[in-house]
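These notes concern the structure reproduced below.
The other protein chains are all here in position, but one chain of the complex has been omitted.
On to chain A.
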Amino acid sequence: MIDDHPLILEGYKTTLAQNKLGITLLARTITSLEEGYNLAQNKAELAQYSICFIDRNMPPFLEKDIENGEDLAVLLKATNPDLKIVILTSHDEPILLYELKNRLQPEGILVKSDLDYRSMQDAFQKIVDGNYYYSQVARQGFDTIKKHLNIFDQTDRKIILLLSQGLRTKTLPESLSITLSAINSRKKIIKDKLGVPHGDDEAIVKAARRVGLL
């Protein structure tokens, strides 16, 4: 279990300890990405674990270019392919969740806003049984994205997501590896599709939120 808040880790532990499958938990708690990175390097230890709960939002470990839990999850999965990954996140933006799912194909996605004791239990049971578990908010988000799948491609979605995080158009090429002019023309198309042809970035974000993309 990886989270930067020990208190939350305690909560997870408590909850999962009361599982109805009668499984005894052998859990290690990690509170930083650096520690997580070290674990990913330790194949022998990692092989002991079958499920990994990772909080997406953690202070980055820039030394190894690990910005969040997602990046760490990739490393862990690489070291131990059998490891089941469950991502916990306080973000509920459908685009973000969808990209997350696409990237990691995790066994579980739990959004903190609708996470409670019962859903945690459910998730644990399903994943132990070899199923996938996506929380209700995540599922709804995926549905919305699927509706817009033909309208906005991955790059479009990333642009919208980054804009919503307050990034400036100028800085987008760094994170997307396409040119500024390409971004500008894409933005224009996005504006048209969202029905705000003369709007600014704020208008894009607002419109995207309205249709449920964010």
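Here, a residue touches a chain if its C-beta (ideal position, glycine included) is under 8 Å from a C-beta of that chain, and two chains touch if they have at least 3 such contacts; residues count from 1.
Keep this in mind: contacts and distances are computed from a predicted model.
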Name per UniProt, for the chain absent here [options: "Amino acid ABC transporter membrane protein 2 (PAAT family)", "histidine kinase", "Sodium:solute symporter family protein" or "Phosphoribosylformylglycinamidine synthase subunit PurQ"]: "histidine kinase"
Per the touch definition above, residue among A:N42, A:S90 or A:T179 touching the missing chain: A:S90
Hidden partner interface residues of chain A, rising order: 3-5, 7-12, 14-15, 18, 55, 57, 90, 92, 112-113, 115-117, 120, 164-166, 168-170, 184, 200-202, 205-206
